[in-house]
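Here the structure is laid out as structure tokens; the discussion comes afterwards.
Showing chain A:
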Amino acid sequence: MLRFIARRGAMLVATLLVASFAIYGALYLAPGSPIAALTGGRTVPPEVMAQLEARYHLNEPFLTRYWIWLTSALHGDLGESIPLHEQVSTLIAQRIGVTISLVLLTSVIIIVVGVGLGIVGALGRGTVDTGVLFASTVSAALPAFAAAVLLQFVFGVMLGWFPVLGTGDGFVDGLRHLTLPALALAATSVALVTRVTRTAVREELGREHVQTAISRGLPWSGVVQRHVLRNAAIPITTVVGITIASLIALAAIVETAFGLNGLGAYLVQAAQNKDFAVVQGISLVLVFAFVITNVVIDIAYALLDPRVTLGSRAQ
Partner candidate 1 sequence: MSEHTSATEPVLSVRGLRKVFGTQVAVDDMNFDLLPGRSLAIVGESGSGKTTVARMIVGLEKPTAGTIVACGRDRSKPARRGAERKLRGREVQIVFQDPYSSLDPRQSGADLIDEVLRVHHDHHASDRKRIVGELAEIVGLDQRQINAMPKALSGGQRQRVAIARALATDPHVLILDESVAALDVSIQAQVLNVLADIRDERGISYVLISHDLAVVRQLTEEAIVMQRGIVVEQGVTADILDDPQHAYTQMLRASVPGPGWKPQRMRERKAAADAAAEAAAS
Partner candidate 2 sequence: MSSLLEVRDLTVQLKMDAGPREVITGTSLDIGEGEAMGLVGESGSGKSMTAKAIARLLPDGATVTGSVTFDGTDVLALSGDALLKHRAQVAVVFQDPRAHINPVRRISDFMTESLRILDDVPKAEAVRKAAAALDEVGIDDPGKRLKQFPHELSGGMLQRVMIATALLSEPRLLLADECTTALDVTTQAEVMAILDDLRRDRGLSMLFITHDLELAGAVCDRTCVMYAGQIVETSAASRLHEDPLHPYSAALVQARPDISSTAERLVAIPGRPVSAFEAPSGCRFAPRCPHSLDSCRSTDQVLTDLDGGVVRCGRATDLRGNLLDGAHV
């Protein structure tokens, strides 16, 4: 177990290093100088220019700049947003709470509704199953931004039940502001989880070892709990994990659509403004969260399936 975690840890570090290098390198190669963004295109005196360049290490060679950036990043200093004159880490800290709440709320919806409906569909045949299939087909085709627009119109504009924009103050109001965004973000994922759950349970129902359990005279409820659901939990956990990991990036869309003050929305703004320090910082945070989630999935998978020896990669 420890060896497994150590190995995954090493892989994590390697991935982050490569990722940071790639992001930094890409932004370095980007056309247009950050100074231009800073000065708003006005011509500045050469001595001011030199001062700015020195301050932001713009005159150093690429690898040196990367090294400076990396070492300070390790100390929690992700640089400074040139247009906003603020520390990127401070900006991230201000906004990360909204994103985390959004992702968590969405995850709860996905797990409860998605896994629940999937099991109901797989075990209850006939109309129940058809209903589940229909609902999941509709919601699968509803991308986050489309769901956002629909929900805003129906529950915000037409019914007026929920606010359509903004973050809100306090817990209850915050939750009210997060409900529609979470539903929008969950739409496609719930459908995916429902389907995978349904298929996994169905597949497990058809397995030979389930037939053995039945042939031994075990009651149906016992067979379902001890064999079908237990074994189906392996693929379900994997897909739930992957789905939650994917929310981390998709949150940007919903945050933008609902005017939430989260990391994703801020990343989009920064990309539009060419605020490279912010793009770098947030991208890294997102990649980090994504990779960590994947490591957790791998560990969960290995714990659920004794055939997977820790250390061999779970697919």
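Selection rule, in plain terms: all candidates are chains of the complex that A comes from, given by their letters.
Just so it is clear, a contact is a pair of C-beta atoms (placed from the backbone, for glycine too) under 8 Å apart; a residue touches a chain by one contact, two chains touch by 3 or more; residues count from 1.
As the structure is a prediction and not an experimental result, all values here were calculated from the model.
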Looking at chain A, find the partner in this complex that touches it; the options are 1 or 2.
2
Show me the residue ranges of chain A that touch candidate 2 in the complex, using the header's touch definition.
207-209, 211-219, 222, 226-227, 230-231, 234, 304-307
